[in-house]
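Every protein chain except one is present and positioned as in the full complex.
Here the chain labels run A, B and C in written order, and each chain numbers its own residues starting at 1.
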Amino acid sequence: MSKNIKKIGVLTSGGDSPGMNAAIRSVVRTCAYHNIECIGIYRGYQGMIEGDFKEMGPRSVNNIVNKGGTILKSARSLDFKTTEGRKKAHQNLVNAGIDALVVIGGDGTFTGAEIFNNEFGYPVMGIPGTIDNDIYGTSHTLGYDTALNTVVECIDKIRDTASSHNRLFFVEVMGRDAGHIALNAGIGAGAEEILIPEEDLGLERLLESLQKSKASGKSSSIVVVSEGDKIGKNVFELKEYVEEHMPEYDVRVSVLGHMQRGGSPSCFDRVLASRLGVKAVESILEGKSNFMVGLYQDKVTLTPLEQAIKGSSKIDKELLRVSDIMST
Amino acid sequence: MSKNIKKIGVLTSGGDSPGMNAAIRSVVRTCAYHNIECIGIYRGYQGMIEGDFKEMGPRSVNNIVNKGGTILKSARSLDFKTTEGRKKAHQNLVNAGIDALVVIGGDGTFTGAEIFNNEFGYPVMGIPGTIDNDIYGTSHTLGYDTALNTVVECIDKIRDTASSHNRLFFVEVMGRDAGHIALNAGIGAGAEEILIPEEDLGLERLLESLQKSKASGKSSSIVVVSEGDKIGKNVFELKEYVEEHMPEYDVRVSVLGHMQRGGSPSCFDRVLASRLGVKAVESILEGKSNFMVGLYQDKVTLTPLEQAIKGSSKIDKELLRVSDIMST
Amino acid sequence: MSKNIKKIGVLTSGGDSPGMNAAIRSVVRTCAYHNIECIGIYRGYQGMIEGDFKEMGPRSVNNIVNKGGTILKSARSLDFKTTEGRKKAHQNLVNAGIDALVVIGGDGTFTGAEIFNNEFGYPVMGIPGTIDNDIYGTSHTLGYDTALNTVVECIDKIRDTASSHNRLFFVEVMGRDAGHIALNAGIGAGAEEILIPEEDLGLERLLESLQKSKASGKSSSIVVVSEGDKIGKNVFELKEYVEEHMPEYDVRVSVLGHMQRGGSPSCFDRVLASRLGVKAVESILEGKSNFMVGLYQDKVTLTPLEQAIKGSSKIDKELLRVSDIMST
Partner (left out) sequence: MSKNIKKIGVLTSGGDSPGMNAAIRSVVRTCAYHNIECIGIYRGYQGMIEGDFKEMGPRSVNNIVNKGGTILKSARSLDFKTTEGRKKAHQNLVNAGIDALVVIGGDGTFTGAEIFNNEFGYPVMGIPGTIDNDIYGTSHTLGYDTALNTVVECIDKIRDTASSHNRLFFVEVMGRDAGHIALNAGIGAGAEEILIPEEDLGLERLLESLQKSKASGKSSSIVVVSEGDKIGKNVFELKEYVEEHMPEYDVRVSVLGHMQRGGSPSCFDRVLASRLGVKAVESILEGKSNFMVGLYQDKVTLTPLEQAIKGSSKIDKELLRVSDIMST
C-alpha cells in the first residue's frame, strides 16, 4: 500500500445519476477503513478551483446510499477548461494536502481528469456515473440500471392509457449518442419499435412495422425513441409523419425528460457503486493512477482513462433482433 | 328493491383513469351479489352503438382491482352525438335486455348519459372517473389521488437533479380547466410556485418570488404549472421569459404528460371505486336514475347528473396560502 | 395575533409515521413566515427533559417533505411520566425562551401534552401522526394514507404468488386497537375476508366464506388480519386452524411488520401535514391552546386534546358490507 497517500479528494461532475451518492459513501468509508482522510469537493471541478472543500468522515455519509442526485452537487466548469483554472485547482489540492482524486462522472469528467493528470502528474481515478451507459470499459455505468427501471415504469403507465384507447405512442428517452436506454427499456416495456442513434431503421420500415402490428391484431403500440435517433426526426415530427400516412391511428407523444436522471438507485446500482468506490480508493493506495474502475464480465476492472474516453460503448446488436422477435 | 331491473350495463368513456377497473369490478360484483346480470359495453358509447357487449360474471373481473386503464376500453364517439347514433344505441340495449346503465367517466360522459336519459327515459347512473378532479358534487374523482402520487414521485426525481445542479425547473402537469393536480401535487412536492387556471399570479410576481427564493438561500426551485395555467404562457415560454430576466438561472422544463393517467390505483382510489360501484348499482335497484355517485365529506352521496355537469369543482383557495407559506 | 409568542418548540413522539417530517417542515416554515423563532426538540419528551434543542430556520427543513421517519427522532420517555421529569422539561422550555409547543404523535403523545398543559398552563397544540388512524377528531392521521398504499402494494406482490400457486394467504397488518388499515387495505387489495378488532367474524363464518370462495371458482385467496383482531387468533394460529379444517388448501402467512411505518409519504399525507402545521402554529399565535388540529369533512379543524384522547375513532361499518360484496 502506498505510504504517500494520506488524503483523498472526491467529486461528482457532469449530469447527475442515481448511485453517485452511494459511490461517494463508498469512497468516504473506504478511506476511513484504511485510515485515510477524505475530502469532499463540491460542485465538481468548479468547486476544486474555488476551494469548496469539506472533510468527510464515515458518519457524514449516513443514509445516502439510497438517495438520488449527489450531495456533493455537480456543475459544469468553463474555468477548468483553461490552464489557469486548472493551475488554481491544483494549487488548492496541494494546499489542502490532498494527494489524489476520485472523480465520478462521464466522458467529460474523465477528459478533465486526464488533462489534469497529464499536466500535473496528479493521481486521478475515475468512476463512471451517467445514466446513458455510454462509457467504454464498463458494462454498466452508475445510474443506468436505475434509469432503465424508471423508464419501463413510466412506459407501463403510458401503456395503460395506450391500450385503453387503442393509441400509438412515441416515447422519447434519454441517450443523445447511445441507444442503450432506448434498446433495453424498449424491450423491457414491450415496445413495437425502437429507434436509436446507432441504427437507421428508416421511415418506411417503421410504417410497415406499425401496419403489420395493426394487422396482427395489436390494438395499441409504443415506439421508444432515443433523443439522438438516427432516423433524424424527433418524436413530434414522427407523430406528424405517421398521422399523415396512417390517419386511422390516434398518435400521442411523451418526452420522459429529466426524471430519468433521478430517483432512489436500484440495488444493482448501489452494489456497483459500493464496489467501484472500494476499488477506486484501493487502486490509488496501490499507487495506480489514471484509470477508470468499471464492471466487465461481472468483475471489477481497471481501464486506462484514455481508453475509456476514446473507446465507444457498443450496443448489443443481438438485442435489436430480440426486440424484433418480441414484437411478433 | 326495484323488481324491474334484471340486467345492468357498464361502460367507461373519455380519458381513462386509475380506478376505472376497480369500479367496473365493483359494479360487476354488486350485480352478482344482488343476482342481477351485468353486461360490459366496450369502447364507451361507440361500443353501445355497435353492440359490442359481453356478459360479465364475478370471476371475469378477477385481478383487475390493481390495474390501471380500463379493461372495457374507452373511446370518444362522434356517432353518439347524433340522434340516430343514440337511437341505435338504445335499440341495442333494449334488444340485449339491458335495463339500466352505469357510465364511468367525466363531464362529457355524463352529458351523453343525461341526453340519453332525457330522450329515452332510460335509467343511467354516473361514476366520476378522471384524474383532473374537475367534477362538481364529489371531493374526489377516481384516479385523482393516484395521479397526485404519480406527479409527486416524478417531481421528487426531478428534484434530485435540480438540487444537484442548482437549477430551476418548470414542470407541467395535467389540468386544462382545473388546478387541483397542480395545487396539491405542488404542495406535496414542495414547489416554489404553482401556476393554475383559477388564479393569475402574474409574471412579475413569479419573478419576484423566484428572486426572493434565491436570496433566501434556496439553491434550486421547482415551479409546477397546470396545462391551462392562467398566466397564459406554456412551460417553454416561461423558461424563455425567466432566462431572459434571470440569466443566472439554469432553467429546464419537464412535461409529465400521459403517464399521469396510468399506473396501479392508490388504495384510496380502489376503496373509493369499490364504494361508488356498490352505490351506483344499489341506487339503480332502488329505482333511482340520472344521478352521479360521489364522495362528499367522506360519505358516498348522490348528485343529480345535471348539477354535476353544470356545477364546477372549486379549488380550495386556502391551499394557495399554504403553498405560499411552505415556500418560505 | 398573540404578541406574547416569540418562540415555538416542535417535537415528534411515539411511533414514527410518514408525514412527520413534512409536518415539522410546515411548523418550521410557518414560524418563519410569521417571524417567530422555531426550536426543534429531539427525541420527543425525553429530549425536552434533557434539553436537546436546536434552532430551526426555514432552510434546515429543505428536502424533507418527501422523507419517511422523523429528523427530530422519536423516543418513549419514562421520565416524562414523573412530575420531576415534567418539571425539568418545563424549566428547560422556560430557560430557552420557548413560549409554546407543537407535539406530533398519537394518543400517548397527546396525553403527555395535556398533563403538561394542566400542570404548567403551558400552551400546547397537537398534530396527529400515527399510521393507525386511531385518533378521534380527525378523519386521517399523518401516515395513514401512506401506510394503506404500502400495504396494498405488498399484498399485490403476495397475490402474484398466491394466484400462481392457488394458495390462501393470511396477511397480518398493523392496528392493535383499530381496524382502519386492515379494513381499507383489505378492500383495496381485494381480500377475501378482513379480520379486525372491532368485529368478531367468528371462525365458522371465516371457514364458510373460504369454502364459498373456493366453490365459486376463486383459485386463491387473501385474508387480511389486524394485529389485534377480535377473532382472538394470530395469523399463525389461523393458518393451523384452516389447514386442519380445509386440508385441500395450501396456506401461507405473511406478517408485514415495521415497513408499514416507513417510506416516502403519499401526496395526501404531505399536503395534510402542510395544512396541519400551518393551522397548529397559527392557532397558537391566535392564543389557542390544548387542541389537536385535524381533518374533518375535508376541512382543517380543532378538537380539544381531551376529547381527542378520550374519544375513539370509529371504523365505517358500511365498509364491511362493501368488502363482503367485493368478495362475491
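As a working rule, contacts are C-beta pairs under 8 Å (C-beta built on N, C-alpha and C of every residue); 3 or more make two chains touch, one makes a residue touch a chain.
Computed from a prediction, not measured in an experiment: that's the story for all the values here.
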| item | value |
| --- | --- |
| Identified contact with the non-displayed chain, of C:G9, C:G40 or C:G68 | C:G68 |
| Which of A:A185, A:V223, A:A280 or A:V293 contacts the chain that the document leaves out | A:A185 |
| Selected from A:G121, A:G217 or A:P247 as touching the chain missing from the view | A:G217 |
| Selected residue (touches chain absent from view) among A:N66, A:N95, A:N118 or A:Q307 | A:N66 |
| Chain C, residues in touch with the chain not shown (by the definition above) | 12, 15-16, 18, 20, 67-70, 73-75, 150, 154, 156-161, 163-166, 169, 219, 252-263 |
| Hidden partner chain, residues of chain A it touches | 25-26, 29-30, 32-33, 58-59, 62-63, 65-66, 139, 145, 148-149, 151-153, 156, 159, 163, 184-185, 187-190, 216-218, 264, 266-268, 270-271, 274-275, 278, 297-298, 318-319, 321-322, 325-328 |
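In this section, only the chains that are shown with their structure count from here on.
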| item | value |
| --- | --- |
| Whole-Å gap separating chain B and chain C, where each centre is the average of the chain's CA atoms | 28 |
| Whole-Å gap separating chain A and chain B, where each centre is the average of the chain's CA atoms | 35 |
